[in-house]
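Heads up, one of the protein chains got dropped from this complex, but the rest are sitting where they should.
Take a look at subunit A:
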Amino acid sequence: MPFMKGAAPIRRTLKYLEQGKLVFKDNVRIVTFNYNNNHTPSTGAEDFVFWHFAQMQYKNPEVQMCVFKDMTPSPFLQVFFNGGSKLVLDIDSQNKDSIFNAVKKIFCKSEETLEAEALAKEKKSNPANFGYMCTHECICEIPGQVPCTQWVVPPKEQRGKFKFLKKDVEED
């Protein structure tokens, strides 16, 4: 790992970030974590934030995520939605995995939705398109089309000089 900085630098690797499974629903806008330092009931919340915060932010770049420490007696997480409504999830004395499962079940897109979205994304990149950032740069590359005029001279009938301007083309 290059630049192994900080505690558990694996959390900063691209591979780890891309393996994040928490993709929030579209109407989730802000997620807030509240927990305490050196507080036994907050250890689960602390671990969850330590291991999964980066992944969540990577997978949800449009969601604002905040962490507040030592502000309330017990740990919880708040989720704010599109219309301004919010929900509070109590995570007092909960295990990191239990919190993960709860968040995934309640606030995140399901596996089926994610799969459907991935499929739709694939379809959008239409292989029939040609041009910049497509599979073919020019229509001449597609089999069954007129070959590239750099390499093959087209017949007189297809050349504009003959067809529109009625000029007799001398063979060069």
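Note that in this section a residue touches a chain if its C-beta (ideal position, glycine included) is under 8 Å from a C-beta of that chain, and two chains touch if they have at least 3 such contacts; residues count from 1.
Following the convention adopted for this analysis, contacts and distances are computed from a predicted model.
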item	value
Hidden chain of the complex, named as in its UniProt record, picked from "ATP synthase membrane subunit f", "Small ribosomal subunit protein mS26", "SWI/SNF complex subunit SWI3B" or "Glutamyl-tRNA(Gln) amidotransferase subunit B, mitochondrial"	"Small ribosomal subunit protein mS26"
Sole residue of A:Q19, A:Q64 or A:N82 that reaches the chain not shown, by the stated touch rule	A:N82
Residue among A:Q19, A:N129 or A:Q145 that touches the chain left out of view	A:N129
Residue of A:I10, A:I30, A:C66 or A:I106 in touch with the missing chain, whole complex considered	A:I106
For subunit A, residues in touch with the removed chain	25, 27, 41, 74, 81-83, 85, 87-94, 102, 105-107, 124, 129, 131-134, 137-138, 140-141, 148, 150-151
